[in-house]
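Here you go, one structure.
A single protein chain has been removed from this complex, and every other one stays in its place.
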Amino acid sequence: MMENNWYIELAWIVAKILAVIVPLLIAVAYLTLAERRVIGFMQLRKGPNVVGPFGLFQPFADALKLMAKETILPAGADKTVFMIAPMLTFVLALVAWAVIPFDAGMVLADINVGVLYLFAISSLGVYGVIMAGWASNSKYAFLGALRSAAQMVSYEVSMGLVIINVLVCVGSLNLSAIVEAQRDMWFAVPLFPMFAVFFISTLAETNRAPFDLPEGESELVAGYFVEYSSMSFALFFLGEYANMILMSAITTLLFLGGWLPPFDFAPFNLIPGPIWFILKICLLLFVFLWVRATTPRYRYDQLMRLGWKVFLPFSLIYVVLTAGYLVATDSLPGLIG
Amino acid sequence: MISSFFFYLFAAVTCLSGLMVVTSRNPVHSVLFLILAFFNAAGLFILLQAEFLAMLLVVVYVGAVAVLFLFVVMMLDINFVELREGFQKYRTLGIVIGIILLAELFTTFFQLAGDSGALPETTGVHNTAQLGRVLYTEYVYLFQLAGLILLVAMIGAIALTLRSRPGVKRQSISDQNSRRREDTVRLAKVRSGEGAEAKEGSH
Partner (left out) sequence: MEFSSLTFLAALPEFILIFFALVLVLVAAFARHSDGHIKTVRTISLVGYATGFAALFLLPQGATEIFNGMFRIDGLTVYMKGLVLLGGFFACWLVGDGWGEGIDRAEFHLLVLMAILGMLLMISANDLISLYMALELQSLPLYVVAAMRTGSLKSSEAGLKYFLLGALSSGMLLYGASMIYGFSGSTGFSEIAASLTTGDISIGMTVGMVFLLSGLAFKISAAPFHMWTPDVYEGAPTPVTALFAIVPKVASITLILSVTYNALGEMAVQWQQILIALSVISMIVGATGAIMQQNIKRMLAYSSIAHMGYALAGLASGSMQGSTSVIIYMTTYVFMGAGSFAVIMTMRRDGLPVERISDLSGLSSTHPIQAAGMMVIMFSMAGIPPLAGFFAKWYVFLAAVDAGLVPLAIIGLLTSVIGAFYYLRIIRLMYFQEANAPLDKGGERQNRLVLFASLAVILLFFFFIGPVHDHASSISGALASFS
């Protein structure tokens, strides 16, 4: 009897995990297609439209092509680290989803320190990049990795301070509690500057344009994954796009009210929470693509200046302002849990 | 049952990666194993229901400190042979100290075995909140003092290493933004075959 229960429980957990991961991977596949299509339209091109209706099978064609190719190990590469790096990137992009709530109670692990968990996982992402860059035994890859590591560590600091802004408004590190605290007003409204800082930092954290210096194809060929091919390259690719979706999800949870409808009356509140959540993520992803299509790449010193000399002091001052306002109006939230 | 399985998993990986840190031939591998050890220690914290500490360990040590370690090790030009020799030289001493430490730990362990009083009571409050409560009330003095020490360390490090070299071109954002069209652009009528005359200071 006991054994039976144990099996069922395990199967149930695995099913839940699959229910998150499989749609996620499909979403990643179509994000790549969406990127090419959206940028295509913005640049008055068509984008891929041949494979399947409207090019809808294009991602699968790309995936098959990558899988069929040969994995090349560069001479002088550290083989173990070389192979672990893309796996790490990919796995980290997936495990973070364990704490993302799609609706009230619809979450794999509703842990108390959800925000910190996300923060920790995203800070680990830098290792995939560094390991790849170092193990490739290539100048371009190593330079790209160094750039990327410095960039990600720098922008994490201001991201952390932005998150503190949200946390003092909520009084909990639990993501569901953070969403519930936005029932009256999304944090994007009172904390709009922080929302902007956070979103720009996520661009840097995911190495996306205009902060895509680690790849910098015009100067570093392709940055840290220049030596990768076939499936190992695909894992990096998947990881990068899964990270984009993850970051959009985090932004949604922290600032755009997660699964909550924008207005709490019909017809808005008839639409189920997960749909709202996905719609908001899609909106942010569109902005990701939009930014990529329209902004030129930053220079490295400008990037660092923006992170350390603009965002960091600004978000620090904003923490003081937010906390000061909450204390002055006596509206500091009590500790939830 | 599951938690004890995970305890042995985390503990074994921590010990093994600790061993690999000192024995692996490549310093970069050493640092990577160190990171693995940190990570598993965080797992052990979670089993102790100290989830805040666990996350902090990952964010601070794995996410920031170890990255710097890795940076330094990757960029330094380390003579591996020399490193080996140093290891051989101190091996006996290291082993002796290790054995003493192990013996001490075992003594303490067997004295305290079965005594669960060492673990604090977990009340209804999460340890994040608990930590915050003591940190900002009873220990606020030490907390602020730590802040001052970190400030001093930062200023000191910058003061020692920052050299303002002459002749380096720097970007002045405010100057750039305050540039006006009249200062830099001049409209000139150019007749064919003569070219625009060069004015002083323009090029």
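A and B label the chains in the order they appear, each numbered from 1.
Please note the rule applied: contacts are C-beta pairs under 8 Å (C-beta built on N, C-alpha and C of every residue); 3 or more make two chains touch, one makes a residue touch a chain.
Every value quoted in this text rests on a predicted model; they were computed, and no experiment measured them.
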Checklist outcome for this item: Full-assembly contacts of the left-out chain, visible side only, are chains B
Checklist entry - With respect to the chain omitted from the figure, which of B:93, B:159 or B:190 is a touching residue? => result B:159
Checklist entry - Touching the left-out chain: which of B:8, B:110 or B:141? => result B:141
Item to check | For chain B, the residues touching the chain missing from this view | outcome: 137-142, 145-146, 148-149, 151-153, 155-160, 163
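In this section, only the chains that are shown with their structure count from here on.
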Checklist entry - Per the centroid of Cα atoms for each chain, what is the distance between chain A and chain B, given in Å? => result 22
Item to check | chain B to chain A touching residues, read off their complex | outcome: 26, 28-29, 32, 35, 51-52, 55-56, 58-59, 62-64, 67, 70-71, 74, 125-126, 128-129, 132, 171, 173
Checklist entry - Where on chain A does chain B make contact in their complex? => result 78, 81, 111-113, 116-117, 119-120, 123-124, 126-127, 130-131, 134, 142, 146, 149, 153, 156, 160, 173, 301-302, 305, 335, 337
